[in-house]
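These notes concern the structure reproduced below.
A single protein chain has been omitted; all remaining protein chains appear in their positions.
As written, the chain order gives the labels A, B, C and D, with residue 1 at the start of each chain.
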Amino acid sequence: MNILWMPFVLVLVILVLLALVRLYLGPTAGDRAVSVDTVNTLVVAILILLGVYFKEVIYIDVAIVFALLSFVGTLFVAKYLGGEL
Amino acid sequence: MKMSKIVQTGAHILYPFVLIFGLYIVLHGHLTPGGGFQGGAVIATGVVLVIVANSYEAITGMLQKVVFKAQESLGLLLFIGAAAIAITLGLPFFYNFLANSGSVFGLSVPFGPNHGYLNTAGLIPIMNIAVGIEVWGGLTVIILSMLSGLNRKEA
Amino acid sequence: MLPFLLTAIFAFLIWLVLTAGTGDIGLWSAPELVAGVALSLVTAGITRTFLCRSRNFRMANPARWLLMCLYILGPFFLEVTRANLDVAYRVITGRIRPGIIRVSSDLKTDLGIFMLANSITLTPGTITVDIDETTHDLYVHKINLVFGEEKRETFLDSELFSLANLPAWIRRIAE
Amino acid sequence: MIEMIVQVLVLFGLVGAALMVFFFRDLLAATLAAGFFSFLVALEFYILQAPDVAISQAAIGAGLTTAIFIIAIRATTRYEGEESQ
Partner (left out) sequence: MIGEALTYVFLVIGTAFNTLGIIGLLRFPDVYTRMHATTKMTTFGTTFTVLSVVVYAVAMFLGGNSVMFPSLALHTLIAAFILAFTNAIGSHALARGVHKSGCMPEPSVVDRLEGVRP
């Protein structure tokens, strides 16, 4: 069973670059934070697809770390924006 | 000030998960990607998650800075001690005397492709544990010290 | 003592899932099991005051966990699919009429209000913006208000969902 | 071939994010761009088959560095060139 994973990875990387456009344009800091939060989700998808493409099961742990930890940055941005830090 | 109740509940549910996952990364450092530094950083980020969800005044009651400082020193001592035991046995510094000895972490690796056995590699998992404890304490102390320096009067 | 044991069991279950497929005893090898017991005791010693913060032990019942799995696979997944198709339609056509409304809920426990807020954020064209800490009223940003809805003061929580009554499920799981 | 295209796209994204870190006058936006940069760096490490470096980049770069920068911004000023109070 040979699945072509790489075209889908290519599409997702192009989507990451499109999120970069919102990071550049975004009028407020909230828009930029939303863009970074989106990229977090997309990067998890890319990592899982690449891990299957490389045929290495142990690489999936990296995706779990991303999903688990990179929203701490979003929480700090939200706390700063709300004036609660 | 603390964040909303939803964030707090989520952070408190996620904290044991992050902790056991970081310990998994630390202990499987010789089998899977990761190791002492990476696992320690994961656990420290989990502690920071609890710190950001609560107010600073509540945090000082829950997590003492002294514990983390002691943890950092303890990790460093454990690392140096594990490296120096080899000298007392008449071997070179950092010599992996536990490998292939048959005791804890001392099995020899079977030949051929396999998924990895936990109790192999000798001294390396112990070094990983020491580094993990140290990084866990050190990175948390950085965040706690920076938070204690904020000026809260005007806010 | 009870929080310690519950946290240890929780951590040990996670460890079992993480290290599945390594050996012969079931799916696990003996050193993995020994290490798992030791590390889950360490985890429980550190985090026992965090997981059982509200001091009620309703979630220790395995039937509630089974019900939660059913909830996620059944009505929750249906609602998520419907909400995504709805938002996809709004992305393509651009017809939106957003506003922030107030939703009253009669869920009492922290876990119940947490699950309700997350379900609202993930499902029906709505995002939880804020929560009243004492009365557990949620302020919800809705992407498409029907005409006339903006005049109502409060909404019931079950009015947001159309396919299944998710608050009733959450009440059965968490309270 | 298609791996090469993915790598080139990721590198373009890296350059774009780094330029944004340099040119933004709003330091909160620059911090978010640095978070974006660290996501892309981790992705590049992962494509080059260095998953342990990707894990440390995820935990340190995306989680803790953002936290440290935001605490520093809270302690000083948000906009570059402002007088500190």
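We take it that a contact is a pair of C-beta atoms (placed from the backbone, for glycine too) under 8 Å apart; a residue touches a chain by one contact, two chains touch by 3 or more.
As the structure is a prediction and not an experimental result, all values here were calculated from the model.
Interchain touches from the omitted chain, evaluated on the whole complex, reach A, B, C. Within the full complex, the residue among C:60, C:145 or C:164 touching the omitted chain is C:145. Summarising the interface, subunit A meets the missing chain with residues 1, 3, 8, 11-12, 15, 18-19, 21-22, 28, 30-31, 33-35, 37-38, 41-42, 44-45, 48-49, 52, 57, 60-61, 63-64, 67-68, 71, 74-75, 77-84.
Looking at subunit B, the residues touching the absent chain are 3-4, 6-7, 10-11, 14, 17, 115. One chain of the complex is left out; on subunit C, the residues touching it are 17-18, 20-21, 27, 80-81, 83-84, 87-88, 90-92, 94, 96-102, 117-118, 121-123, 125, 127-130, 139, 141, 143, 145, 150, 153.
The rule is short, and it goes like this: only the chains that are shown with their structure count from here on.
In subunit C, no residue touches two or more other chains. Counting partner chains per residue, subunit A shows two or more touched chains at residues 58-59, 61-62, 65, 69, 72, 76, 85.
By the touch rule above, subunit B contacts subunit D in their complex via residues 25, 33-35, 37-38, 41-42, 44-45, 48, 52, 139, 142-143, 146-147, 149-151.
Against subunit B, the residues of subunit C that register as touching in their complex are 7, 10-11, 14-15, 18-19, 21-22, 29, 31-32, 35, 39-40, 42-44, 46-47, 49-51, 53, 110-111, 113-114, 117-118, 128, 130-131, 133.
By the touch criterion given at the top, residues 58-59, 61-62, 64-65, 68-69, 72, 75-76, 78-79, 82-85 of subunit A touch subunit B in their complex.
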